[in-house]
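I'd like to ask you about the structure that follows.
Let's turn to subunit A:
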Amino acid sequence: MAEFFAQYMPAGVAYTLTALISAALLLGVVGVGALFFIWAERKVAGRIQDRLGPTRTGGKFGWLQSLADGIKLLTKEDIAPADADKTLFRLAPYVSLAPSYAALLALPFADGWVGWEINTAMFFLLAVLGLEVFGVILAGYASGSKWSLFGGMRQAAQVVSYEVPLGMCGVIPVFLCGTMSLTTIGNMQAGWFTNWLIFHDPFTFLVFWVYFTCAVASVNRAPFDLAEAESELVAGFHTEYSGLRWSFFFMAEYNSMLVVSGLAAVAFFGGWNGPVPIFASWKAAGGGWEIVANLAGCINFIMKAVLGVMLMIWVRWTLPRLRIDQVITTCLKYCVPLAAFCFVGALSWQLFDLPSPNDWVPAERAGRAAVREPWARGTTGSTQSSAGTSARLAQGSEVHR
Partner candidate 1 sequence: MTEGPQFLETLKARFGDRIRGANLENIDPWVEVAPEAIVEVCRFLKTDPDARFDMLNCISGVDYFQPDPAKAKRASFEPHLEVVYHLSSTVTKHTLVLKVMLPRWKDDQEGVLPELDSVASVWRGAAWHEREVYDLMGVWFRNHPGLKRILLPEDWEGHPLRKDYELPLEYHGIRGR
Partner candidate 2 sequence: MATANREQIIELDVRTDELLVNMGPQHPSTHGVLRLVLKTDGEIVTHVEPHIGYLHRCAEKIGENLTPRQWIPYTDRMDYLAAMNMNLGWSLCVEKLLQYELPEKARHLRVIIAELGRIASHLVGMGAYGLDLGTFSPFLYAFREREKILNLFEEACGARLTNSYITPGGATADLPPGWLEKCEAFLDQFEPVIAEYHALLTTNAIFIQRTAGIGVMSAEMAIDYGCTGPVLRGSGVDHDLRRDGEERYTEMYDGYAFEVIVQKDGHYPRDHDYPPVPPEAVLGDCWHRFYVRMLEVVQAIDIIRQGIEFYRSAEGDWGHPIKLNTKLPKGEVYLETECPRGQMGFYLVSDGSAIPWRTRARSSCFCNLSVTEELCRGCLLADVPAIVGSLDIVMGEIDR
C-alpha cells in the first residue's frame, strides 16, 4: 500500500498515510470485536441468569445493542473530576487501549496471516499485555478518587504477580517447539487434534489451566477483577470515567481477552489447525487453494479464540470474586509452583521422549509437535521431522556432539 501511495506523494507522507490507514483498520477490528463481545457477554450472561439479555435493538437478538450503547456513550458528557490530574486522566484510557491493540500485531490468525511476523511473538505478546496495566494504574491514580486509587494499587500488585506464572506457562510451548514464533508453533501442531500441545503430555494439559487462570487474572476479569470490584471499590479504577473514555477501558479489556484466548489457541490448541486435517492437502496445493485453506484456518482460529472468551464470560457470571490477598496467594502459592512443576514435567517428558497421544494416530506417528534434538535422545539419527524446527538449534546441537 505504501508503494502505491509513494507514486503520488513523498515517501514520508505515504508511510504515514499507510500507517494511519492500517491503524484505523486494526482499530476497527478492535472496535467491532469489542462491540461483538459486549453484546455476547450480555447475551450469555442473560442466558446464564435465566433471562433474555438484549432483545430489541436491531432485531430479534438485540444485535445492535452494543452499537446503540456506543452511540449513547459517544453523546455522554466527558467528565473529569476537579481533583484529577487532567492530562493523565484523559490519556489513561488510550494507554490502556494501545497495548492490547498492539498485541494484535503479532498474533497470527492463520499460517502467515499475521500483522507482523516476529520471531519472538510469544514473548512480545506477553510483554505487551503486561503493559496494559499502566492505563489502569494511571487511571486509578489520576482520577483523584480514593476508590480509583485502591483499584490502581490492586491492579499493579496483581498484574506484576501474575506475569510470572503467565510467562512460565507461555515458555512451555516455546520450549517444546523450540521457537518463540507463534506461526511456527501453530504449524507444528498440524495434523490430528492429538498433535495439539495441550494433549502433548499430562503436564501441558495441566499447564493450560494454569495459563487460563493467569490469563483471566492478567486481563482483569472475574473472579480476579479486583481493580474494578464493584462491591468494594464502586467501580475501581474507572469510577470517575464516563462516556467514550470509559468505553475504551472495555474495548481494551475485551480485546485483551481475545488476545489471551488467541494465544492459548495457538500455544495449546493447534492455532488454525482443525481437529481433523481436512485442509492439509489444499494447503499443500498452493495458490488459491492455499488461501481457502488459510481462510478456513482463520475461521478455525477465531472460533477457538471466541470459545476462550466465552469460557471467561461463563466463569465471570458463575464465580464470586476473590479477595486481594487470596488473589496474590493463588498466584504465588498455587500458580507459580504449579507452572514451575509443569515446566519441569513437560520438558522431562520431552527429554525422555515419553509417549504422546499423537503416537497412536497411525498416520501421524512422526509428526509430533515438538523439537526432537538428536543430542537429547542420545542418537545421531535424524528423527526430527517438524518443519518448523530451528535449523540453528540443530546446528548448536552439533557442537555438543
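In this text, contacts are C-beta pairs under 8 Å (C-beta built on N, C-alpha and C of every residue); 3 or more make two chains touch, one makes a residue touch a chain; residues count from 1.
Quick note on selection: all candidates are chains of the complex that A comes from, given by their letters.
It should be emphasised that the depicted structure is a prediction, and the values quoted were computed from it without experimental measurement.
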Direct contact with subunit A in this complex, candidates 1 or 2: 2
Candidate 2-facing residues of subunit A, complex: 45, 48-51, 146-147, 149-150, 154, 222-223, 225-226, 229-234, 317-326
